[in-house]
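A protein chain is absent from this complex, but the other protein chains hold their places.
Chains here go by letter, A and B, matching the order in which they are written, and residues are numbered from 1 within each.
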Amino acid sequence: MEPARQQIASAAAVLTRIREQRPLVHNITNFVVMNDTANALMHIGAAPVMAHAPEEVEEMVALAGALVLNIGTLSREWLGAMIIAGRAANARNIPVILDPVGAGATRFRTESSLRLLEAVNVQILRGNPGEIATLAGISAQVRGVDSVAAAAGSREIARTAAAKFGLTAVVTGAEDVIADERGSLLVGNGHPLMAELTGTGCMASALIGAFAAANADPVVSALGALAGFGIAGEKAAVKAMVPGSFRVALMDELYLLTAEDILAGARVAGE
Amino acid sequence: MEPARQQIASAAAVLTRIREQRPLVHNITNFVVMNDTANALMHIGAAPVMAHAPEEVEEMVALAGALVLNIGTLSREWLGAMIIAGRAANARNIPVILDPVGAGATRFRTESSLRLLEAVNVQILRGNPGEIATLAGISAQVRGVDSVAAAAGSREIARTAAAKFGLTAVVTGAEDVIADERGSLLVGNGHPLMAELTGTGCMASALIGAFAAANADPVVSALGALAGFGIAGEKAAVKAMVPGSFRVALMDELYLLTAEDILAGARVAGE
Partner (left out) sequence: MEPARQQIASAAAVLTRIREQRPLVHNITNFVVMNDTANALMHIGAAPVMAHAPEEVEEMVALAGALVLNIGTLSREWLGAMIIAGRAANARNIPVILDPVGAGATRFRTESSLRLLEAVNVQILRGNPGEIATLAGISAQVRGVDSVAAAAGSREIARTAAAKFGLTAVVTGAEDVIADERGSLLVGNGHPLMAELTGTGCMASALIGAFAAANADPVVSALGALAGFGIAGEKAAVKAMVPGSFRVALMDELYLLTAEDILAGARVAGE
């Protein structure tokens, strides 16, 4: 991988580009986070759209700069729509981000995630350690949508998944790791209060979509979204230390986030 | 149309009536905005209900003062429920409001909107310029749920749609226009921060439903909802200039909105 400092500069430039270009990000995501995801995408500067009807996803994704698939409240019908949309995105070289929420908790979620990874060329896979470990074939325990335990550290999980699926794997949690076949990066931004809110992982995946819609390097996309969202969280925690108020401040700070914030605040280490 | 001053007075009186009567507003709407829509309706003084099962929509709408149809996350099944509910509403003279979210972005949305307009007697159609232009047969560009360009101004779009479908057409955006076969009105209330939040257009449509549930004149209903929501936005922007905080303040101001606020603050011009 390139030096972290250079990738931070690239990520900061992508934020500026998002705000200039307002790329459309097509989400097929879960019911819990749709509103938060849409607002987070708007505040970072992108244009969100949610559409899941098999009749329209192919046409909708063709208008988009990125497709974000999230299986948080999956059904068989929505899985079908995700595959149609994912293949249409692939055919047009539109990057696809997959958030395999709850993979490892039920066979349906694990198998659906693996089916998506087989049927669709996913550019960036983001999840918690238990979810990504499960998909990578590493023993792990997932309870509901929470990672409880995994037989490896996040770096090994991310690197294994990246190698197995030939993509950029992002494992978020106590430490955030971005890995591809060339190596891995650690992103140290964020605040513990982000884990006290539902949907912050899903928001991170959606924000990765915004960066991927305005940039061809998936490592830069993941880095920009994770560092940017994390910095917004750090700034929000200065204003509010309880989750209801923190959530409002987090949205405010996403809107106020600048390229300079990423340049000055990103904590990224190569490995 | 009647003089704007008289219609503002009528709209202010309708707000008082909503708070006294607490009319039920039946929504078949999209997943992104359901919570915001329900809270906005409660804060204006109405009683929201969301119900989409074909087994019950006919019975539910019979209890309601208005039906709001919104295709923001449409599927074939929900379209069927909308038609059943819309026809039941028509049979009982319950006003129907249609928000054709994303019409023009995909054929499914355009065709579904046109099918709803054919199958159901819609009293008020509200959308952005691209959506309403598309349905009116005026060339336009819609990307996701955003209006990008239209070959006519909002006033011409609204008047054309009103004439084509025989209803009151509302085009919101940089300028808000309300048109029927008699003429058109401009509503100048609102604040740019409202466009930085997801679902404010959908909330406007739902609020039109609240006014339509307490008033027979669709122009007054649209005027009251647009001016009232816009004034709430103006007042909220005095308290908060960033969208996370602004959203909280907007909900507060909807709750605090009075008939006097509409009388004093509505900016309406006839054409």
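We take it that a residue touches a chain if its C-beta (ideal position, glycine included) is under 8 Å from a C-beta of that chain, and two chains touch if they have at least 3 such contacts.
In this text the structure is predicted, and so the values were computed from the model without any measurement.
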Report summary line: Across B:Glu56, B:Glu118, B:Glu181 or B:Glu260, the one contacting the chain not displayed is B:Glu56
Query raised in the report: Which of B:Ala47, B:Leu98, B:Ala204 or B:Ala237 sits in contact with the chain that's absent?
Result: B:Ala47
Report task. Could you tell which one of A:Val32, A:Leu186 or A:Leu256 touches the chain left off the display? Result -> A:Val32
Query raised in the report: Contacts of chain A with the missing chain: which residues?
Result: 30-33, 35-36, 72-76, 102, 105-109, 143-146, 196-199, 242-245, 247-248
Report summary line: On chain B, the omitted chain is touched by residues 24, 26, 31, 34-35, 38-39, 42-43, 47-53, 55-56, 59-60, 63-64, 247-256
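What we mean here is this: only the chains that are shown with their structure count from here on.
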**Report entry** Chain centre separation in whole Å, for chain B relative to chain A (CA means)
**Finding:** 33
